[in-house]
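Here the complex is missing one protein chain, while the rest keep their positions.
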Amino acid sequence: MSTHQHSTNGSPESGNERRDGHHDEIAHVTPMKLLFGVWGALMILTVVTVAVTLIDFGAHTNLIIAMAIATIKAGLVVTYFMHLRWDRPFHTLIFLGSLLFVSLFISMTLLDRSEYQGSIEEMYLKKGQ
Amino acid sequence: MTSPSATADVLAPPAESDSDNYLTHDKGILSWLLTLDHKRIGVMYLMCVLGAFALGGLFALLVRTELLTPGKTIVEHDTYNQLFTLHGAVMVFLVIIPGIPAALGNFVLPLQLGAKDVAFPRLNLASWYLWVVGALFLVASLVTNAADTGWTFYTPYSTTTTTSVIPALFGAFILGFSSIFTGLNFITTMHKLRPPGMTWFRMPLFLWALYSTAVIQVLATPVLAITLLLLIVERFVGIGIFDPALGGDPVLFQHFFWFYSHPAVYIMIVPAFGVVSEIIASFSRKRIFGYKFIALSSVAIAILGFLVWGHHLFVSGQSVLAGTIFSGITFLIAIPTAIKVFNWIATMYKGRIHLDTPMLYALFFLWVFSIGGLTGIMLGVMSLDVHLHDTYFVVAHFHYVMMGGAVTAFFGGLHFWWPKMFGRMYDEKWGRTACGLLFVGLNLTFFPQFILGTRGMPRRYYNYLPEFQPLHQLSSMGAYLMGIAFLIVAIYLLRSLRKPMDAPANPWGANTLEWRTVSPPPYYNFHEAPEVAEGPYEYADWVYDKRERGYVRKTRGGTPHPGTSTGS
Partner (left out) sequence: MAQLVADQLPQHEPSGGHGHAQDAEHANNPFLAHHFDTPKHQFEAGKLGIWIFLITEILFFGGLFCAYAVYRAMHPEVFVYAHYYLDTFWGALNTGVLILSSLTAAWAVRNAQLGEQKKLVFNIIATITLAFCFLGVKYVEYSHKFHEQTLPGRYFNPEHEVWELPSYQRAHARSAHHESEAQAHAVEPQAGTIGEVAAAATGTTPVAPGAVPAPGAVPAPGAAPAPAEAGEGKEAKVAPPGAPVRPRNVGVFFSIYFCMTGLHGIHVIAGIITWAWILRRTLRGEFGPSHFGAVDYAALYWHLVDLIWIYLFPLLYLIH
């Protein structure tokens, strides 16, 4: 960990896109083509994700497809708009780490979700009848 | 907002400002309230935390007084419920969580690191203001109708009680953000402001502990924030997520709450480990044993701490599978904790132990924390927990950890860094006396509670069977003894402030960087940027100097290091 803290931003692309003669080396400048390309892809994926719901693959598959498309979109935003691709790997690490903790939280809680359903149903039976 | 401290005299060369320190650098109340200096913010935190500690302690004494006899002693049962709720909420949210990281950590972290400040000084000040606002909300319910839910705010009671839960929730919500911003600041500071030579494995163990704590603060506290927010909304409009009457799940609240609050107990105890590591190494005058193990076990505790929250839910209707997983991981967490304890003992082995007040607190910590930790393992056993859940056994366990662990280490650290913070030595004799009284008082208060718990005394009860009365009374006597001990501490610490400054730069002979600047430190922390060429626990170069009444550092030629001069 200590070594990369003091190293410079060592991605191979960082030099190529510099323009206007200013080489400050503070951070990578995203090229225009890439910005608009990512934007186009995001728009297309939005249309796709709406279109996919018109087709019935079964509730589970549809949910998985929707989440997969959302994740691709999120990946594009994070990689290019938020320039993690050219950023320090540590930032990617903590970003993915946070997702890990969220998924841990959700999955362990989900594991436990049905424990109370029995008594809740009982309550409805008592009240409703 | 421009800094009021950005006045022209900062430009004065350091040599002229030799007697200048952060306490005298600027004058006036505004220079404190608008300061961006981490040391002043740390001192402001310290004052607030100690004030809150006095308040929480007062609630504790009232609770213990009420429990002197079965039935009514001094207050009605509703008031009693409010008292223990306020005691818990104040102690957890206002004292223990910010105690070591925000108060001591703010002061010490940049100094130990060799930095001029934390990475985001304004955010640091904002954290303090958030603490103040949150504290006001939390305590404001005192004058209205204080919450009686316990500090855990469990649903469905918290959504149905008529007491003013919302201000308390909102207060805790704001305090959460204070904690998050402190954590954010500390992580960034340790990543980006380490001076040349200060590699990760040359960082003092207190910093490793603060780093691990900050990771927990950043990852866990937002979940508390959303939980409290949902609870507030639930109370306002009845959204039903936690309400079984609307198809929600009350156990979901417990999952949400403990996903934060179990890691939060490591927010409380991990920095305490850091303080104890510093004190034990310094007062054993010996390089700490197993530096890397202690450092990395802090990180391991931070991460494992996220995987055990379900052991609070063993009897809440959690599934057996989840319970088994959580129980197993709970045992695992004993490993990194034991690594620390064994390494501290190994550090003391064959060391030249100086029994000054901070060291007494550290030994005190070792003793009571071990009891607290081991009873925690007992409670992690599902079958035993079913028996002991919600009894005084649990109360005794977490008071041994929180009070005997976190608060003891906080006071140890306070005594350790007090000379550095205020430039004055306190009365050593009174310091040792108070520490001894505390030790007796703490065990007298909480050990009987273990017995009460195993005999079936449920926690949070207003009334109890007459046969429990002797043990309850013993416990209350212990609480009064602790009250007296803390009063003594307050008196001799405050009295020391009236003396002229007399603390040497390094009264204990510790080798971390904060001892290489004068006491109290100058505004910019170091007159000369410290050089880091060795680990933090090398004591060979420090020799006691009678004239300085403290330790001075030999340079390789054998002459005292000029940077350690107090200028007096």
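Just a few scattered comments:
Just so it is clear, A and B label the chains in written order, and each chain counts residues from 1 on its own.
In this section, contacts are C-beta pairs under 8 Å (C-beta built on N, C-alpha and C of every residue); 3 or more make two chains touch, one makes a residue touch a chain.
Source: prediction; values computed, not measured.
Of the chains on view, those touched by the hidden chain across the whole complex are A, B. In the complete complex, the residue from B:233, B:335, B:355 or B:491 that touches the missing chain is B:233.
For chain A, the residues touching the absent chain in the complete assembly are 19-20, 22, 24-27, 29-30, 32, 35-36, 38-39, 42-43, 46, 49-50, 53-54, 56-60, 62-63, 66-67, 69-70, 73-74, 77-78, 80-82, 87-88, 90-91, 94-95, 97-99, 101-102, 105-106, 109-110, 113-114, 117, 121, 124-125, 127-129. Residue-level contact of chain B with the missing chain is found at 2-3, 5-6, 10-11, 14, 36, 115-117, 119-123, 126, 180-181, 183-185, 187-188, 191-193, 218-223, 225-227, 229-230, 233, 237-241, 243, 245-249, 252, 256, 522-529.
Assume only the chains that are shown with their structure count from here on.
With each centre defined as the average position of its C-alpha atoms, the distance from chain A to chain B rounds to 35 Å.
Looking at the complex, you find that chain A touches chain B at residues 1-2, 5, 90, 98, 101, 104-105, 108-109, 111-116, 119-120, 123. If you check the complex, the residues on chain B that touch chain A are 191-192, 194, 199-201, 219, 223, 244-245, 247, 249-252, 255-256, 259, 306-307, 310, 313, 317-319, 321-322, 325.
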